[in-house]
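One protein chain omitted, others in place.
On to subunit A.
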(Lines give C-alpha, C1' and ligand atoms only; values in the text may rest on other atoms or scores of the structure.)
Protein backbone atom coordinates (compact mmCIF):
# COMPACT_ATOMS: atom_id res chain seq x y z
CA UNK A 1 0.00 0.00 0.00
CA UNK A 2 1.07 3.61 0.38
CA UNK A 3 4.44 4.28 1.95
CA UNK A 4 4.25 7.96 2.72
CA UNK A 5 1.79 10.84 2.33
CA UNK A 6 2.50 14.47 3.01
CA UNK A 7 1.20 17.96 2.48
CA UNK A 8 3.53 20.92 2.15
CA UNK A 9 3.44 24.52 1.00
CA UNK A 10 5.14 25.70 -2.14
CA UNK A 11 7.48 27.66 0.11
CA UNK A 12 8.79 24.40 1.53
CA UNK A 13 7.15 24.00 4.95
CA UNK A 14 5.67 20.63 5.76
CA UNK A 15 2.11 20.90 7.05
CA UNK A 16 1.10 17.30 7.58
CA UNK A 17 2.96 14.02 7.28
CA UNK A 18 1.87 10.41 7.56
CA UNK A 19 4.55 7.79 7.11
CA UNK A 20 3.52 4.14 6.98
CA UNK A 21 6.99 2.90 6.13
CA UNK A 22 10.20 4.86 6.47
CA UNK A 23 11.32 6.39 3.18
CA UNK A 24 14.67 5.40 1.71
CA UNK A 25 16.62 8.06 -0.12
CA UNK A 26 15.14 11.49 -0.77
CA UNK A 27 12.20 11.05 -3.14
CA UNK A 28 10.23 14.18 -2.31
CA UNK A 29 13.08 16.63 -2.77
CA UNK A 30 14.00 14.85 -6.01
CA UNK A 31 10.40 15.15 -7.19
CA UNK A 32 10.43 18.88 -6.52
CA UNK A 33 13.79 19.50 -8.15
CA UNK A 34 13.49 17.18 -11.12
CA UNK A 35 9.82 17.46 -11.94
CA UNK A 36 7.81 20.28 -10.41
CA UNK A 37 10.49 22.90 -10.90
CA UNK A 38 11.34 21.61 -14.35
CA UNK A 39 7.90 22.45 -15.73
CA UNK A 40 6.91 18.80 -15.92
CA UNK A 41 4.06 19.16 -13.46
CA UNK A 42 1.63 18.06 -16.18
CA UNK A 43 2.89 14.48 -16.01
CA UNK A 44 0.80 11.90 -14.28
CA UNK A 45 3.47 10.39 -12.06
CA UNK A 46 7.16 10.43 -11.27
CA UNK A 47 9.56 7.55 -10.68
CA UNK A 48 12.34 7.66 -8.14
CA UNK A 49 15.06 5.02 -8.18
CA UNK A 50 16.23 4.27 -4.67
CA UNK A 51 20.03 4.15 -4.49
CA UNK A 52 19.96 0.83 -2.64
CA UNK A 53 17.55 -0.80 -5.09
CA UNK A 54 13.85 -0.58 -5.88
CA UNK A 55 11.68 2.15 -7.29
CA UNK A 56 9.15 4.49 -5.77
CA UNK A 57 6.30 5.96 -7.76
CA UNK A 58 5.17 9.43 -6.71
CA UNK A 59 1.90 11.11 -7.52
CA UNK A 60 0.91 14.63 -6.60
CA UNK A 61 -1.91 17.10 -6.62
CA UNK A 62 -1.52 20.86 -6.63
CA UNK A 63 -3.72 23.45 -5.02
CA UNK A 64 -2.60 26.63 -6.71
CA UNK A 65 -5.05 28.90 -4.97
CA UNK A 66 -3.53 28.21 -1.57
CA UNK A 67 -0.07 27.21 -2.76
CA UNK A 68 -0.16 23.65 -1.44
CA UNK A 69 1.20 20.38 -2.79
CA UNK A 70 -0.13 16.93 -1.86
CA UNK A 71 2.24 14.03 -2.48
CA UNK A 72 1.80 10.27 -2.12
CA UNK A 73 4.74 7.83 -2.36
CA UNK A 74 4.35 4.10 -2.95
CA UNK A 75 6.29 1.19 -4.36
CA UNK A 76 6.14 1.28 -8.13
CA UNK A 77 5.56 -2.46 -8.42
CA UNK A 78 2.24 -2.18 -6.58
CA UNK A 79 0.29 -0.30 -9.28
CA UNK A 80 -2.26 1.28 -6.97
CA UNK A 81 -5.23 2.74 -8.79
CA UNK A 82 -6.90 4.83 -6.16
CA UNK A 83 -4.05 7.24 -5.51
CA UNK A 84 -5.19 9.94 -7.95
CA UNK A 85 -8.66 10.01 -6.50
CA UNK A 86 -7.33 9.94 -2.95
CA UNK A 87 -5.12 12.96 -3.63
CA UNK A 88 -7.99 14.90 -5.17
CA UNK A 89 -10.22 14.22 -2.20
CA UNK A 90 -7.46 15.12 0.23
CA UNK A 91 -7.05 18.37 -1.67
CA UNK A 92 -10.72 19.20 -1.34
CA UNK A 93 -10.92 18.14 2.29
CA UNK A 94 -7.82 20.01 3.44
CA UNK A 95 -8.43 23.29 1.62
CA UNK A 96 -11.10 24.63 4.03
CA UNK A 97 -9.01 23.73 7.07
CA UNK A 98 -5.89 25.48 5.90
CA UNK A 99 -4.77 28.60 7.77
CA UNK A 100 -1.68 30.42 6.47
CA UNK A 101 0.09 30.84 9.81
CA UNK A 102 -0.73 27.43 11.20
CA UNK A 103 1.62 24.48 10.77
CA UNK A 104 -0.08 21.79 12.77
CA UNK A 105 -3.18 19.88 11.73
CA UNK A 106 -3.53 16.89 14.06
CA UNK A 107 -7.23 16.46 13.35
CA UNK A 108 -6.57 15.73 9.69
CA UNK A 109 -5.34 12.23 10.59
CA UNK A 110 -8.84 10.93 11.19
CA UNK A 111 -10.15 12.52 7.99
CA UNK A 112 -7.33 11.01 6.00
CA UNK A 113 -7.90 7.51 7.38
CA UNK A 114 -11.53 7.79 6.44
CA UNK A 115 -10.71 8.93 2.90
CA UNK A 116 -8.15 6.19 2.51
CA UNK A 117 -10.58 3.48 3.59
CA UNK A 118 -13.20 4.92 1.24
CA UNK A 119 -10.91 4.89 -1.76
CA UNK A 120 -9.56 1.43 -1.02
CA UNK A 121 -13.08 0.05 -0.78
CA UNK A 122 -14.01 1.67 -4.07
CA UNK A 123 -11.02 0.11 -5.75
CA UNK A 124 -11.97 -3.30 -4.35
CA UNK A 125 -15.55 -2.87 -5.53
CA UNK A 126 -14.37 -1.98 -9.00
CA UNK A 127 -12.45 -5.21 -9.10
CA UNK A 128 -15.26 -7.38 -7.71
CA UNK A 129 -17.73 -7.48 -10.69
CA UNK A 130 -14.97 -8.88 -12.87
CA UNK A 131 -14.51 -11.88 -10.56
CA UNK A 132 -18.19 -12.71 -11.17
CA UNK A 133 -17.50 -12.79 -14.90
CA UNK A 134 -14.79 -15.41 -14.56
CA UNK A 135 -16.87 -17.97 -12.60
CA UNK A 136 -19.76 -19.30 -14.71
CA UNK A 137 -20.56 -21.65 -17.65
CA UNK A 138 -18.30 -22.13 -20.58
CA UNK A 139 -20.47 -23.57 -23.34
CA UNK A 140 -21.46 -21.57 -26.42
CA UNK A 141 -24.73 -19.69 -25.99
CA UNK A 142 -24.40 -19.49 -22.23
CA UNK A 143 -21.00 -17.88 -22.65
CA UNK A 144 -22.43 -15.55 -25.26
CA UNK A 145 -25.20 -14.52 -22.90
CA UNK A 146 -22.65 -14.03 -20.14
CA UNK A 147 -20.66 -11.77 -22.39
CA UNK A 148 -23.74 -9.87 -23.29
CA UNK A 149 -24.54 -9.56 -19.61
CA UNK A 150 -21.06 -8.30 -18.86
CA UNK A 151 -21.42 -5.96 -21.81
CA UNK A 152 -24.61 -4.60 -20.27
CA UNK A 153 -22.94 -4.24 -16.85
CA UNK A 154 -20.03 -2.26 -18.16
CA UNK A 155 -22.46 -0.12 -20.15
CA UNK A 156 -22.90 0.71 -23.81
CA UNK A 157 -25.86 -0.48 -25.80
CA UNK A 158 -23.73 -0.81 -28.91
CA UNK A 159 -22.07 -3.91 -27.49
CA UNK A 160 -25.42 -5.60 -27.02
CA UNK A 161 -26.31 -4.79 -30.59
CA UNK A 162 -23.02 -6.29 -31.74
CA UNK A 163 -23.31 -9.49 -29.78
CA UNK A 164 -26.94 -9.93 -30.88
CA UNK A 165 -26.13 -9.51 -34.51
CA UNK A 166 -23.24 -11.89 -34.48
CA UNK A 167 -24.75 -14.63 -32.33
CA UNK A 168 -24.80 -16.91 -35.35
CA UNK A 169 -21.81 -15.35 -36.96
CA UNK A 170 -19.51 -17.63 -35.03
CA UNK A 171 -17.02 -17.01 -32.35
CA UNK A 172 -14.90 -14.71 -34.40
CA UNK A 173 -17.45 -11.92 -34.37
CA UNK A 174 -18.18 -12.41 -30.71
CA UNK A 175 -14.47 -12.31 -30.09
CA UNK A 176 -14.51 -8.94 -31.83
CA UNK A 177 -17.38 -7.72 -29.62
CA UNK A 178 -15.69 -8.78 -26.42
CA UNK A 179 -12.60 -6.64 -26.93
CA UNK A 180 -14.99 -3.79 -27.73
CA UNK A 181 -16.70 -4.32 -24.41
CA UNK A 182 -13.28 -4.64 -22.84
CA UNK A 183 -12.24 -1.27 -24.17
CA UNK A 184 -15.50 0.34 -23.06
CA UNK A 185 -14.85 -0.98 -19.59
CA UNK A 186 -12.23 1.75 -19.24
CA UNK A 187 -14.19 3.83 -16.74
CA UNK A 188 -14.60 0.85 -14.50
CA UNK A 189 -10.85 0.48 -14.26
CA UNK A 190 -8.11 -1.46 -15.96
CA UNK A 191 -8.75 -4.52 -13.82
CA UNK A 192 -12.27 -4.90 -15.18
CA UNK A 193 -11.05 -4.63 -18.74
CA UNK A 194 -8.35 -7.21 -18.16
CA UNK A 195 -10.75 -9.64 -16.58
CA UNK A 196 -13.22 -9.31 -19.46
CA UNK A 197 -10.37 -10.19 -21.80
CA UNK A 198 -9.61 -13.16 -19.58
CA UNK A 199 -13.24 -14.14 -19.76
CA UNK A 200 -13.17 -13.94 -23.52
CA UNK A 201 -10.00 -15.98 -23.71
CA UNK A 202 -11.34 -18.67 -21.43
CA UNK A 203 -14.64 -18.87 -23.19
CA UNK A 204 -13.02 -18.99 -26.57
CA UNK A 205 -10.75 -21.79 -25.50
CA UNK A 206 -13.58 -23.75 -23.93
CA UNK A 207 -15.97 -23.26 -26.82
CA UNK A 208 -14.26 -25.54 -29.23
CA UNK A 209 -11.00 -24.55 -30.75
CA UNK A 210 -11.96 -25.90 -34.12
CA UNK A 211 -14.74 -23.42 -34.84
CA UNK A 212 -12.50 -20.62 -33.62
CA UNK A 213 -9.70 -21.48 -36.02
CA UNK A 214 -11.54 -21.99 -39.29
CA UNK A 215 -11.62 -18.36 -40.34
CA UNK A 216 -8.06 -17.97 -39.24
CA UNK A 217 -6.97 -20.85 -41.48
CA UNK A 218 -8.65 -19.15 -44.40
CA UNK A 219 -6.82 -16.00 -43.62
CA UNK A 220 -3.56 -17.91 -43.49
CA UNK A 221 -4.25 -19.49 -46.87
CA UNK A 222 -4.96 -16.12 -48.35
CA UNK A 223 -1.71 -14.81 -46.97
CA UNK A 224 0.05 -17.79 -48.47
CA UNK A 225 -1.43 -17.08 -51.88
CA UNK A 226 -0.34 -13.51 -51.63
CA UNK A 227 3.15 -14.66 -50.91
CA UNK A 228 3.12 -16.43 -54.23
CA UNK A 229 2.81 -13.36 -56.40
CA UNK A 230 5.02 -11.56 -53.93
CA UNK A 231 7.65 -14.17 -54.51
CA UNK A 232 7.25 -13.91 -58.22
CA UNK A 233 7.53 -10.16 -57.98
CA UNK A 234 10.85 -10.32 -56.21
CA UNK A 235 12.20 -12.75 -58.71
CA UNK A 236 10.92 -10.59 -61.48
CA UNK A 237 12.53 -7.59 -59.86
CA UNK A 238 15.79 -9.46 -59.56
CA UNK A 239 15.68 -10.26 -63.27
CA UNK A 240 15.08 -6.63 -64.05
CA UNK A 241 17.95 -5.53 -61.87
CA UNK A 242 20.36 -7.88 -63.56
CA UNK A 243 19.56 -6.62 -67.03
CA UNK A 244 20.72 -3.02 -66.64
CA UNK A 245 23.95 -4.28 -65.16
CA UNK A 246 24.54 -6.34 -68.26
CA UNK A 247 23.72 -3.36 -70.42
CA UNK A 248 25.98 -0.85 -68.73
CA UNK A 249 29.31 -2.63 -69.09
CA UNK A 250 28.38 -3.42 -72.71
CA UNK A 251 27.78 0.21 -73.52
CA UNK A 252 30.78 1.78 -71.81
CA UNK A 253 33.73 -0.45 -72.51
CA UNK A 254 36.09 2.44 -72.55
CA UNK A 255 35.65 3.37 -68.86
CA UNK A 256 38.43 2.27 -66.59
CA UNK A 257 37.54 1.19 -63.07
CA UNK A 258 38.94 3.64 -60.54
CA UNK A 259 41.22 2.27 -57.89
CA UNK A 260 40.80 3.97 -54.54
CA UNK A 261 43.30 3.51 -51.83
CA UNK A 262 46.08 4.97 -49.83
CA UNK A 263 48.58 2.87 -51.72
CA UNK A 264 51.05 5.17 -53.38
CA UNK A 265 49.88 4.39 -56.86
CA UNK A 266 51.77 7.02 -58.72
CA UNK A 267 49.44 7.31 -61.69
CA UNK A 268 46.47 8.28 -59.48
CA UNK A 269 48.00 11.42 -58.04
CA UNK A 270 48.29 13.16 -61.37
CA UNK A 271 44.79 13.16 -62.90
CA UNK A 272 43.05 13.65 -59.52
CA UNK A 273 44.94 16.73 -58.42
CA UNK A 274 43.56 19.66 -60.31
CA UNK A 275 44.97 22.46 -58.18
CA UNK A 276 46.71 25.21 -60.05
CA UNK A 277 50.22 26.12 -59.19
CA UNK A 278 52.50 24.46 -56.71
CA UNK A 279 51.08 22.97 -53.51
CA UNK A 280 53.38 25.04 -51.42
CA UNK A 281 51.95 28.23 -52.80
CA UNK A 282 48.72 27.93 -50.78
CA UNK A 283 48.96 30.89 -48.48
CA UNK A 284 48.30 30.16 -44.85
CA UNK A 285 47.34 33.28 -43.05
CA UNK A 286 47.40 33.09 -39.30
CA UNK A 287 44.20 34.31 -37.72
CA UNK A 288 44.24 37.67 -36.02
CA UNK A 289 44.00 36.85 -32.33
CA UNK A 290 43.56 40.46 -31.37
CA UNK A 291 39.89 40.56 -32.22
CA UNK A 292 37.90 39.72 -29.12
CA UNK A 293 35.50 36.82 -29.35
CA UNK A 294 31.96 38.19 -29.03
CA UNK A 295 31.40 36.00 -26.00
CA UNK A 296 33.58 38.28 -23.90
CA UNK A 297 32.11 41.49 -25.22
CA UNK A 298 29.26 42.94 -23.19
CA UNK A 299 26.19 43.35 -25.29
CA UNK A 300 23.80 46.27 -25.16
CA UNK A 301 20.52 44.46 -25.18
CA UNK A 302 17.58 46.71 -25.93
CA UNK A 303 14.05 45.52 -25.80
CA UNK A 304 11.59 47.02 -28.25
CA UNK A 305 8.62 48.75 -26.76
CA UNK A 306 6.33 45.76 -26.82
CA UNK A 307 3.77 47.08 -24.39
CA UNK A 308 1.40 48.41 -27.04
CA UNK A 309 1.61 45.20 -29.05
CA UNK A 310 0.93 43.10 -25.97
CA UNK A 311 -2.06 45.23 -25.05
CA UNK A 312 -3.50 44.88 -28.53
CA UNK A 313 -3.00 41.14 -28.56
CA UNK A 314 -4.45 40.75 -25.11
CA UNK A 315 -7.44 42.88 -25.99
CA UNK A 316 -8.21 40.56 -28.87
CA UNK A 317 -8.38 37.43 -26.73
CA UNK A 318 -11.13 38.25 -24.21
CA UNK A 319 -13.58 39.11 -26.99
CA UNK A 320 -13.63 35.47 -27.99
CA UNK A 321 -14.43 34.32 -24.49
CA UNK A 322 -17.49 36.47 -24.17
CA UNK A 323 -17.29 40.07 -23.18
CA UNK A 324 -19.51 39.86 -20.15
CA UNK A 325 -17.74 36.94 -18.52
CA UNK A 326 -14.34 38.52 -18.99
CA UNK A 327 -15.66 41.79 -17.63
CA UNK A 328 -16.96 40.03 -14.56
CA UNK A 329 -13.65 38.24 -14.24
CA UNK A 330 -11.62 41.42 -14.22
CA UNK A 331 -13.62 43.17 -11.56
CA UNK A 332 -14.19 40.08 -9.46
CA UNK A 333 -12.00 39.94 -6.39
CA UNK A 334 -10.38 36.66 -5.38
CA UNK A 335 -12.00 34.63 -8.08
CA UNK A 336 -10.17 31.38 -8.71
CA UNK A 337 -9.14 30.48 -12.25
CA UNK A 338 -10.76 27.45 -13.82
CA UNK A 339 -9.61 25.34 -16.73
CA UNK A 340 -12.14 26.82 -19.11
CA UNK A 341 -10.90 30.33 -18.37
CA UNK A 342 -7.32 29.60 -19.24
CA UNK A 343 -8.01 27.35 -22.24
CA UNK A 344 -8.33 30.07 -24.91
CA UNK A 345 -5.34 32.03 -23.67
CA UNK A 346 -3.26 28.87 -23.52
CA UNK A 347 -4.32 27.82 -26.99
CA UNK A 348 -3.17 31.16 -28.45
CA UNK A 349 0.09 30.93 -26.58
CA UNK A 350 0.71 27.40 -27.80
CA UNK A 351 0.11 28.54 -31.36
CA UNK A 352 2.47 31.45 -30.84
CA UNK A 353 5.17 29.15 -29.52
CA UNK A 354 4.78 26.84 -32.48
CA UNK A 355 5.01 29.78 -34.86
CA UNK A 356 8.35 30.49 -33.24
CA UNK A 357 9.62 27.07 -34.24
CA UNK A 358 9.13 25.31 -30.90
CA UNK A 359 8.56 21.58 -31.40
CA UNK A 360 4.89 20.69 -31.13
CA UNK A 361 5.11 18.25 -28.27
CA UNK A 362 7.30 20.60 -26.25
CA UNK A 363 4.84 23.45 -26.69
CA UNK A 364 2.13 21.06 -25.58
CA UNK A 365 3.99 19.94 -22.47
CA UNK A 366 4.90 23.47 -21.45
CA UNK A 367 1.36 24.78 -21.78
CA UNK A 368 0.07 21.73 -19.95
CA UNK A 369 2.44 22.31 -17.08
CA UNK A 370 1.53 26.01 -16.92
CA UNK A 371 -2.17 25.08 -16.87
CA UNK A 372 -1.57 22.72 -13.95
CA UNK A 373 0.17 25.42 -12.01
CA UNK A 374 -2.45 28.09 -12.79
CA UNK A 375 -5.64 26.17 -12.10
CA UNK A 376 -7.21 27.37 -8.93
CA UNK A 377 -4.93 30.35 -8.50
CA UNK A 378 -6.62 33.50 -7.40
CA UNK A 379 -6.25 36.53 -9.60
CA UNK A 380 -5.54 39.93 -8.17
CA UNK A 381 -8.40 42.28 -8.98
CA UNK A 382 -8.43 44.07 -12.30
CA UNK A 383 -6.07 41.68 -14.00
CA UNK A 384 -7.06 40.01 -17.21
CA UNK A 385 -6.85 36.28 -17.50
CA UNK A 386 -4.62 36.59 -20.54
CA UNK A 387 -2.07 38.73 -18.69
CA UNK A 388 -1.92 36.28 -15.83
CA UNK A 389 -1.40 33.43 -18.28
CA UNK A 390 1.23 35.42 -20.17
CA UNK A 391 3.11 36.13 -16.96
CA UNK A 392 2.99 32.51 -15.88
CA UNK A 393 4.25 31.31 -19.27
CA UNK A 394 7.05 33.88 -19.21
CA UNK A 395 8.15 32.69 -15.78
CA UNK A 396 7.97 29.08 -16.89
CA UNK A 397 10.07 29.72 -19.99
CA UNK A 398 12.66 31.68 -18.01
CA UNK A 399 12.86 28.81 -15.56
CA UNK A 400 13.39 26.25 -18.31
CA UNK A 401 16.08 28.25 -20.09
CA UNK A 402 18.03 29.20 -16.94
CA UNK A 403 20.91 26.77 -16.66
CA UNK A 404 20.93 24.61 -13.59
CA UNK A 405 24.58 23.71 -13.79
CA UNK A 406 27.50 25.99 -14.18
CA UNK A 407 28.32 27.01 -17.72
CA UNK A 408 31.62 28.57 -16.77
CA UNK A 409 33.91 26.39 -18.86
CA UNK A 410 37.03 28.40 -18.05
CA UNK A 411 36.71 27.77 -14.34
CA UNK A 412 36.29 24.05 -14.87
CA UNK A 413 39.34 24.08 -17.12
CA UNK A 414 41.38 25.74 -14.38
CA UNK A 415 40.14 23.23 -11.83
CA UNK A 416 41.23 20.30 -13.99
CA UNK A 417 44.49 22.04 -14.86
CA UNK A 418 45.51 21.75 -11.25
CA UNK A 419 45.32 17.98 -11.59
CA UNK A 420 47.70 17.98 -14.53
CA UNK A 421 45.32 16.38 -16.98
CA UNK A 422 43.86 17.93 -20.11
CA UNK A 423 40.19 18.97 -20.08
CA UNK A 424 38.47 17.05 -22.88
CA UNK A 425 35.51 18.42 -24.77
CA UNK A 426 33.76 16.23 -27.37
CA UNK A 427 31.49 17.75 -30.01
CA UNK A 428 28.70 15.45 -31.22
CA UNK A 429 25.74 16.04 -33.46
CA UNK A 430 24.01 15.12 -36.69
CA UNK A 431 25.40 15.87 -40.12
CA UNK A 432 26.06 19.40 -41.17
CA UNK A 433 25.20 21.38 -38.06
CA UNK A 434 28.52 23.14 -37.72
CA UNK A 435 30.62 21.04 -35.36
CA UNK A 436 34.00 21.75 -36.93
CA UNK A 437 33.28 25.45 -37.41
CA UNK A 438 32.13 25.98 -33.84
CA UNK A 439 34.97 23.86 -32.52
CA UNK A 440 37.34 26.31 -34.17
CA UNK A 441 35.44 29.24 -32.63
CA UNK A 442 35.69 27.72 -29.17
CA UNK A 443 39.41 27.14 -29.72
CA UNK A 444 39.80 30.79 -30.69
CA UNK A 445 38.01 31.94 -27.54
CA UNK A 446 40.07 29.67 -25.32
CA UNK A 447 43.27 30.93 -26.90
CA UNK A 448 42.27 34.49 -26.14
CA UNK A 449 41.87 33.54 -22.49
CA UNK A 450 45.35 32.11 -22.31
CA UNK A 451 44.53 28.41 -22.47
CA UNK A 452 46.66 25.92 -24.41
CA UNK A 453 44.47 24.05 -26.87
CA UNK A 454 44.91 20.94 -28.98
CA UNK A 455 42.43 19.64 -31.53
CA UNK A 456 41.90 15.92 -32.20
CA UNK A 457 40.52 15.01 -35.62
CA UNK A 458 38.27 12.07 -34.84
CA UNK A 459 36.11 12.58 -37.92
CA UNK A 460 37.81 9.89 -39.95
CA UNK A 461 34.93 9.41 -42.34
CA UNK A 462 34.05 12.58 -44.18
CA UNK A 463 36.38 13.55 -46.99
CA UNK A 464 38.19 16.75 -46.23
CA UNK A 465 37.39 16.76 -42.52
CA UNK A 466 41.02 16.37 -41.51
CA UNK A 467 42.17 18.95 -44.05
CA UNK A 468 39.56 21.39 -42.78
CA UNK A 469 40.92 21.05 -39.28
CA UNK A 470 44.47 21.33 -40.57
CA UNK A 471 43.60 24.70 -42.07
CA UNK A 472 41.98 25.90 -38.86
CA UNK A 473 44.95 24.76 -36.83
CA UNK A 474 47.41 26.48 -39.12
CA UNK A 475 45.47 29.73 -38.80
CA UNK A 476 45.02 29.47 -35.05
CA UNK A 477 48.51 28.10 -34.45
CA UNK A 478 47.34 25.15 -32.37
CA UNK A 479 48.63 21.59 -32.64
CA UNK A 480 46.44 19.06 -34.42
CA UNK A 481 46.38 15.37 -33.60
CA UNK A 482 45.25 13.38 -36.63
CA UNK A 483 45.73 9.93 -37.95
CA UNK A 484 44.14 10.38 -41.38
CA UNK A 485 41.03 8.58 -42.55
CA UNK A 486 39.52 5.15 -41.99
CA UNK A 487 40.81 4.81 -38.45
CA UNK A 488 38.88 3.99 -35.30
CA UNK A 489 37.85 7.37 -33.81
CA UNK A 490 37.85 6.06 -30.25
CA UNK A 491 41.48 5.01 -30.50
CA UNK A 492 42.47 8.26 -32.15
CA UNK A 493 40.86 10.20 -29.30
CA UNK A 494 42.58 8.00 -26.71
CA UNK A 495 45.98 8.55 -28.22
CA UNK A 496 45.26 12.25 -28.62
CA UNK A 497 44.53 12.51 -24.89
CA UNK A 498 47.83 10.86 -24.11
CA UNK A 499 49.68 13.16 -26.48
CA UNK A 500 47.96 16.19 -24.96
CA UNK A 501 48.99 15.18 -21.49
CA UNK A 502 52.59 14.68 -22.57
CA UNK A 503 52.69 18.14 -24.15
CA UNK A 504 51.08 19.87 -21.18
CA UNK A 505 47.98 20.91 -23.09
CA UNK A 506 45.12 22.41 -21.05
CA UNK A 507 42.13 21.65 -23.28
CA UNK A 508 41.64 18.93 -25.88
CA UNK A 509 38.84 19.54 -28.37
CA UNK A 510 37.63 16.39 -30.10
CA UNK A 511 35.76 16.64 -33.42
CA UNK A 512 33.56 13.68 -34.34
CA UNK A 513 31.74 12.72 -37.54
CA UNK A 514 28.13 13.75 -37.97
CA UNK A 515 25.68 10.90 -37.58
CA UNK A 516 21.90 10.47 -37.68
CA UNK A 517 20.31 9.55 -34.41
CA UNK A 518 18.70 6.44 -35.92
CA UNK A 519 21.90 4.97 -37.27
CA UNK A 520 22.58 2.16 -34.82
CA UNK A 521 26.19 1.23 -35.67
CA UNK A 522 27.32 4.85 -35.73
CA UNK A 523 25.65 5.62 -32.40
CA UNK A 524 27.35 2.58 -30.95
CA UNK A 525 30.68 3.83 -32.21
CA UNK A 526 30.03 7.22 -30.61
CA UNK A 527 29.08 5.64 -27.31
CA UNK A 528 32.26 3.59 -27.50
CA UNK A 529 34.31 6.74 -28.03
CA UNK A 530 32.79 8.45 -25.03
CA UNK A 531 33.05 5.44 -22.75
CA UNK A 532 36.64 4.77 -23.64
CA UNK A 533 37.81 8.34 -23.20
CA UNK A 534 35.57 9.61 -20.39
CA UNK A 535 35.59 13.24 -21.55
CA UNK A 536 34.89 16.08 -19.14
CA UNK A 537 32.29 17.71 -21.32
CA UNK A 538 30.08 16.28 -24.06
CA UNK A 539 28.58 19.07 -26.15
CA UNK A 540 25.69 18.39 -28.49
CA UNK A 541 25.82 20.71 -31.47
CA UNK A 542 22.39 21.55 -32.83
CA UNK A 543 21.36 24.11 -35.37
CA UNK A 544 18.75 26.69 -34.57
CA UNK A 545 16.93 25.97 -37.83
CA UNK A 546 15.81 22.53 -36.72
CA UNK A 547 12.15 22.12 -35.93
CA UNK A 548 10.44 19.09 -34.48
CA UNK A 549 13.43 16.91 -35.15
CA UNK A 550 15.32 18.54 -32.27
CA UNK A 551 13.35 16.52 -29.77
CA UNK A 552 14.01 13.29 -31.61
CA UNK A 553 17.72 13.99 -32.03
CA UNK A 554 18.37 14.78 -28.42
CA UNK A 555 16.24 12.02 -26.99
CA UNK A 556 17.87 9.37 -29.14
CA UNK A 557 21.38 10.65 -28.57
CA UNK A 558 20.88 10.63 -24.82
CA UNK A 559 19.22 7.24 -24.95
CA UNK A 560 22.04 5.69 -26.93
CA UNK A 561 24.66 7.14 -24.66
CA UNK A 562 22.84 5.77 -21.64
CA UNK A 563 21.93 2.35 -23.00
CA UNK A 564 25.19 1.43 -24.62
CA UNK A 565 27.25 2.12 -21.55
CA UNK A 566 28.49 -1.10 -19.95
CA UNK A 567 28.83 0.45 -16.50
CA UNK A 568 25.70 2.30 -15.35
CA UNK A 569 27.59 4.36 -12.80
CA UNK A 570 29.85 5.77 -15.47
CA UNK A 571 27.12 6.93 -17.79
CA UNK A 572 27.98 10.14 -19.47
CA UNK A 573 25.06 11.96 -21.04
CA UNK A 574 24.99 15.20 -22.95
CA UNK A 575 26.30 17.94 -20.67
CA UNK A 576 25.65 20.99 -22.76
CA UNK A 577 24.29 22.26 -26.04
CA UNK A 578 25.90 24.45 -28.67
CA UNK A 579 23.22 26.24 -30.66
CA UNK A 580 24.54 27.13 -34.11
CA UNK A 581 23.37 29.24 -37.05
CA UNK A 582 21.62 31.58 -34.69
CA UNK A 583 22.09 34.48 -37.07
CA UNK A 584 19.97 32.80 -39.72
CA UNK A 585 16.79 32.90 -37.66
CA UNK A 586 15.31 36.27 -36.81
CA UNK A 587 13.08 35.63 -33.88
CA UNK A 588 12.12 32.03 -34.46
CA UNK A 589 14.23 30.94 -31.54
CA UNK A 590 12.06 28.00 -30.51
CA UNK A 591 14.71 25.37 -31.16
CA UNK A 592 16.54 26.60 -28.06
CA UNK A 593 13.50 25.83 -25.93
CA UNK A 594 12.88 22.41 -27.49
CA UNK A 595 16.47 21.31 -27.00
CA UNK A 596 16.80 22.53 -23.44
CA UNK A 597 13.47 21.06 -22.37
CA UNK A 598 14.16 17.65 -23.90
CA UNK A 599 17.64 17.14 -22.57
CA UNK A 600 17.77 19.29 -19.45
CA UNK A 601 21.23 20.41 -20.54
CA UNK A 602 22.00 24.14 -20.68
CA UNK A 603 22.99 26.02 -23.81
CA UNK A 604 26.65 26.77 -23.33
CA UNK A 605 27.53 28.52 -26.56
CA UNK A 606 25.62 30.15 -29.34
CA UNK A 607 27.17 30.32 -32.78
CA UNK A 608 26.01 33.42 -34.60
CA UNK A 609 28.15 33.64 -37.71
CA UNK A 610 30.86 31.95 -39.67
CA UNK A 611 33.97 33.79 -38.52
CA UNK A 612 36.09 33.04 -35.48
CA UNK A 613 34.66 35.78 -33.30
CA UNK A 614 31.01 34.82 -33.77
CA UNK A 615 30.50 32.95 -30.51
CA UNK A 616 28.14 34.20 -27.83
CA UNK A 617 26.33 33.12 -24.69
CA UNK A 618 22.58 32.76 -24.59
CA UNK A 619 20.70 35.73 -23.23
CA UNK A 620 17.66 34.22 -21.57
CA UNK A 621 15.52 37.33 -21.28
CA UNK A 622 15.78 38.24 -24.95
CA UNK A 623 15.01 34.68 -26.04
CA UNK A 624 11.90 34.58 -23.85
CA UNK A 625 10.79 37.93 -25.20
CA UNK A 626 11.27 36.74 -28.79
CA UNK A 627 9.26 33.62 -28.06
CA UNK A 628 6.32 35.54 -26.67
CA UNK A 629 6.34 38.54 -28.98
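As a convention for this text, a residue touches a chain if its C-beta (ideal position, glycine included) is under 8 Å from a C-beta of that chain, and two chains touch if they have at least 3 such contacts; residues count from 1.
Just so we're on the same page, contacts and distances are computed from a predicted model.
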- Note on the structure: Taking the list "Signal recognition particle receptor subunit beta", "Mediator of RNA polymerase II transcription subunit 31", "Protein phosphatase 1 regulatory subunit 19" or "GINS complex subunit 2", the UniProt entry for the undisplayed chain gives the protein name "Signal recognition particle receptor subunit beta"
- Message: Using the touch definition from the top, which of A:403, A:479 or A:547 touches the missing chain?
- Response: A:403
- Note on the structure: Among listed residues A:13, A:52, A:290 or A:340, the absent chain is touched only by A:13
- Even though one chain is not shown, subunit A touches it at residues 6, 8, 10-17, 28-29, 32-33, 36-38, 67, 69, 103-104, 295-296, 298-301, 398-400, 402-408, 410-411, 414-415, 449, 617-621, 624
